[in-house]
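Yeah, one chain of the complex is gone here, protein chain that is, but the others are all in their spots.
Note that the chains are named A, B and C in the order they appear, and that numbering of residues resets to 1 at the start of each chain.
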Amino acid sequence: MNRRLPPAARWLLHRAVGAVLVLWGAASLAFLVLHLVPGDPVTTLLGASATDSAALRQEILREYRLDDPLAVQYAAFLGRLATGDLGSSYQQQQPVSLIIGEQLGDTAQLSLSALVLLVAGALVTAAATAGRRRRVRGAVSGAELVAVSTPAFWLGIVLLTVFSFRLNLFPVAGAGDWRSLVLPVVTLAVPFGSLLAQVLREGMEAALHQPFALTARSRGLSGTALRLRHALRHAAVPAVTLSGWLAGGLLGGTVMVETVFARPGLGRVALDAISNRDIPVVVGLVLLSAAVYLVVNAFADLLCLWADPRLRSPA
Amino acid sequence: MTSPPTEAAIARPSFVPLRERLATFRPGLLLSVAVLVVAALACVAPGLLAPASPTDADPVAALLPPGGEHWFGTDQLGRDVYARVVHGARHSLLLGVGATALGVLVGLLIGLPSALLGRFADQVAMRSMDVMLALPELLLALLVIAVVGPSSVNAALAIAVSSVPGYARLVRGQAQVVRRAEYIRSAIGLGLRRRTVVLRHVVPNTLGPLVVPATLGVGTAIIAGSALSFLGLGPKAPTPEWGAMLAQGRDALQSAWWIAVFPGAAITLSVVAVTVVGRQLHIGLEGRPGR
Amino acid sequence: MTVSTTEPAPDAPDPADAANTEDAPDGPDAASPPDPTASALAVRSLTVSFGHGRRRRTVVHDVSLTLAPGECLALVGESGSGKSVTARSLIGLAGPDAAVRAEGLWVNGRDATGFRERDWRTVRGRVVGLVSQDALGALDPLRRIGAEVAEPLLVHSLATRAEVPGRVNALLAGAGVPEPEVRARQYPHQLSGGLRQRALIASATAGGPRVIVADEPTTALDVTVQARVLELLRELKESGTALLLISHDLAVVAQLADRIAVMTDGRVVESGPAADVLGAPVHPYTRTLIASVPGRRPPEPAPRAPAGEGDVRPLLSGTGLVKRYASPGGGRRTAVSHVDFTVAPGETLGVVGESGSGKSTLAALAMGLLAPDEGEVLLDGGPWSALDERRRRPLRRDIQLVHQDPLGSFDPRFTVRRILDEALSVAGPARAVRRRERAAELLDQVGLDPELLERRPARLSGGQRQRVAIARALATGPRLLVCDEPVSALDVTVQAQVLELLARLRETYGLAMLFISHDLAVVQQVSDRVLVMRDGVVVEQGPVAEVLGAPAHPYTRTLLASVPRLPDHAS
């Protein structure tokens, strides 16, 4: 039946099936992994509670159906997922969708701003330095190397100390106006942006060494026009294929940045939820990041197809 | 083998000529090698570089700024920061190397069968890798830590697990390229057994190109390890691990900057060194014709 | 920017590469006209080097050339001779790493020695156009043909945006591209090699240059296509454009050139009117070059197995072979369709065809590396393709492959010794010491110094590599060699030597060969019988003299007619 569909529809179908598989796998992975760990969710939830815990334990087990066999729990879990119900947090006793929804904005704002900054920065540096003289290139790529090699949290601490504590240029903490966003965004963008700049530059330089670059020059094209009109597009493909990884990296990076800058957001929700065995929240976050990854990758694939006609089907 | 023997329509991008890149990284390379030699020495025999104990507290000498007796100053407990940085090399660097080695090994164990066995094995393996890839590496590492608990070995394990899908895909891709290579056809044409072909040609030639990503991976793993330590999921105290030292020193940054700055610099410096050497390897290997 | 084609052959040059150049004429181009300002392109005493200090390497020495308006000057040389660097230096594109010095340089009569980048830009595309080899790489693969062709028009403001589509169509049509409106919207990879090359020529001529520098413009093309592209270049020349034609192929050059300059090792060793250079070469290198052109030697006396079919049991035969591939867009493509062939012991069967004719698939089928979808390959009258790999394995030593790309056929980690040792181990469980000796013997047999045993193939020249590949094939003591384009990637002098080696080995060992090539001349030189393939189908087969002497099939005739040949008067 697949055969009859037009290629585009087949491609879509293939992707959709793949996406569902990945989402199912990711959710199951998180669910099963957290059920295998030492310290059941109830123990964690009760903590050092000063209450008669046996009765409470029973109550919690009953409410979250944690006393069912794992297979039954898993089946129920999948059933709920299929209807789009992410369940309720053990720790916060609120619907997971609400918890994630509440904090999504801050994380999205942080990571999207960082994305814009890092892409713009990488494009500008790469275009300005690709194939340039050694000194310029060396200095810039050296700086990038240091940036890539510095843990983001450490960069964040240094930026905080210098720009907030010492110079008092930016607010210290939390989420507020745009000024409170500057340092976290820079912290998140610099390492990834440097990496992207390197990939872009390598791609551009590879393109500049290809025969068509010579041909283009032989038509009287200037070096700058060559970079912008020809080389950049060639560099786009390897750069775009990084985007899935980049999305993951940015989401992971928010954990550190939100911690260092004491910002609200999903990174810290994730940290709390994992350490507290708050399985529904973890599953929700895992699904969210998997979905982001899938969407970003699909988008990246489309972008590659747009950038490189050779990747389109020969039909 | 059912694909046509014609070349793919897409030209492989050529690499930047060896000369140019050699020239760019030359002084950096020497420095980097020097850094790595010192770091290796610090791993093997930290006592040679720093005779002071990294764990002995001396409350009287707490929070001394860098100076003659304590090159990097002392921390809140009066421990010598220099000694801690030197002794910390072992934990931070071994974590990086160990995590990468494990990640590559498991990547091989998944990627090779995936490329060499049938479609079904490939589908199963790669779908599983997709699932893992879909999660941010840090999230994956945190999940692993949640299962096995925090410790330096487990931090390495967590980082290794989160790096597995990347290596597995790399291995699979490389093995598929190698499998279709002309020299594999030649070996089959000679009448060699399949097992011989796989062990003598496919596996080693798949491994070779992993050297560079693995070297660069060591740097990434060191950073990831320091992040886990920073979040309190690293080795046991009072182990002098750089990420943990950073975490402990960060609150004192305003009054005693040296507690955090030196381990932070150590992380950056060693990752830079590893990366520079890795890139040099890359140039060396890719520059070789026929690769 | 560096020019990768100028990499010289790795350190140990093939004997042929080292053809002596000592007695090169001292003076510059004897034919250079006195007034360079009247030339289309002229250079005096050009020297180009790369690198600094001890790494400095000079690739062009003291080259002087003059291209008169409307003339075609051919610069001929093998790889590493410095011809491409020379050409690029003439349009200021030798790259930032190159140190270019010349006593004088004139572009369309203007003194270009003091040109800055800005000045060059006004010249390139407008006064001098460049057509390079391999249009797939020379056209930006990510841009439509139309955009590439239009680029010179826009860069030099020769057309407004609105005019561009019309101009592009005209240019493409002028270069002989059918349906120019459709092609302009396509991407380079969607065009055939011939059309791509035409599009590239259209783009080079878009700015109306007076001079075209054509660097190996037909090298990657099939002969029939090559013939048509050469025709296009001829038309260009006849319309008054001066042509600097750079090629390794004397036969191609002979079709077009008014004058020829022969380069080797960065020096012009001989130059003059085409007829003189080809007809009465002075320099030994030129003579070697001419002598190496395949198909020029008389067919060797046939000391071979009786050609009569039927009375000898064939060594290898295929009947009704069909092989299909899944094509990327879905559906199936037939690569080989109902092919029959036989190779008798000691006989050489030549298979000739253009790209996509299915000849490489046929080689793989013969080797038992591919299983036919229909039909069967028999070895000694017994099953071969039908065997399972376990049973076939012991028989594999009888049939060995020599591949077009020997480097790719060696494990990159292996030294020559290990390569040969591996093959010898298949031949029999001889002791290690014995295998060492055998490896040295094998190298000796293929004319290589045993010292090369410890080298890796990457550090050998192309000719040496192919010899190692042949030595490896011999190691198992085969009865049949399948040679898949064994000399296509080699320079012409090296090619001649390798062909000679193959001929010698065939006689020594009584080897049968299945010799596959796109080059009719080569096939003609080595084969007893020949099989002409097109689109997976055998159009004609029979003894060489019959098929190539009196072709029955129109395709064979076209093929024969397309092969560029040296004029008969060439020495």
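As a working rule, a contact is a pair of C-beta atoms (placed from the backbone, for glycine too) under 8 Å apart; a residue touches a chain by one contact, two chains touch by 3 or more.
By our rule, contacts and distances are computed from a predicted model.
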Chain not present in the shown complex, as UniProt names it (candidates "Peptide ABC transporter substrate-binding protein", "Sarcosine oxidase subunit alpha", "Monovalent cation/H(+) antiporter subunit G" or "NADH dehydrogenase (Quinone)( EC: )"): "Peptide ABC transporter substrate-binding protein"
Out of all the chains shown, which come into contact with the hidden one? A, B
Quick one: say which of A:23, A:250 or A:271 touches the chain that got left out. A:271
Taking the full complex into account, find the residue in A:75, A:139 or A:172 that is in contact with the omitted chain. A:172
Just checking the interface: what residues of chain B touch the absent partner chain? 55-57, 59-60, 62, 75-78, 145-146, 149-151, 231-238, 248, 250-255
Given the full complex, what residues of chain A touch the hidden partner chain? 37-41, 43-56, 58-60, 63, 88-89, 91-94, 98-99, 102-103, 106, 157, 160-161, 164-165, 168, 171-175, 258-265, 268-269, 271-272, 275-277
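The working rule: only the chains that are shown with their structure count from here on.
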Pick out whichever of the two, A-C or A-B, is joined by more C-beta pairs in contact. A-B
Distance from chain C to chain B - Cα centre to Cα centre, in angstrom: 44
State, to the nearest whole Å, the distance from the C-alpha centre of chain A to the C-alpha centre of chain C. 49
At least two other chains touched by the same residue of chain B: list those residues. 9-11, 14, 17, 20
Two or more other chains touching the same residue: where does that happen in chain A? 209-210, 234, 310, 314
What residues of chain C sit close enough to touch chain A in their complex? 1-2, 4, 88, 91, 93, 117, 121-126, 128-130, 132-134, 137-143, 151-152, 155-156, 187, 189-190, 200, 203-204, 206-207, 327-330
Contacting residues of chain A [partner chain C, same complex]: 3, 7, 131, 208-223, 225, 230, 233-234, 307-310, 313-315
Chain C to chain B touching residues, read off their complex: 2, 4, 10, 51, 55, 97, 136-137, 141, 189, 325-326, 333, 335, 356, 360-361, 364, 367, 369-370, 389, 393-397, 399-401, 403, 405, 407-413, 422-423, 426, 457-458, 472, 476
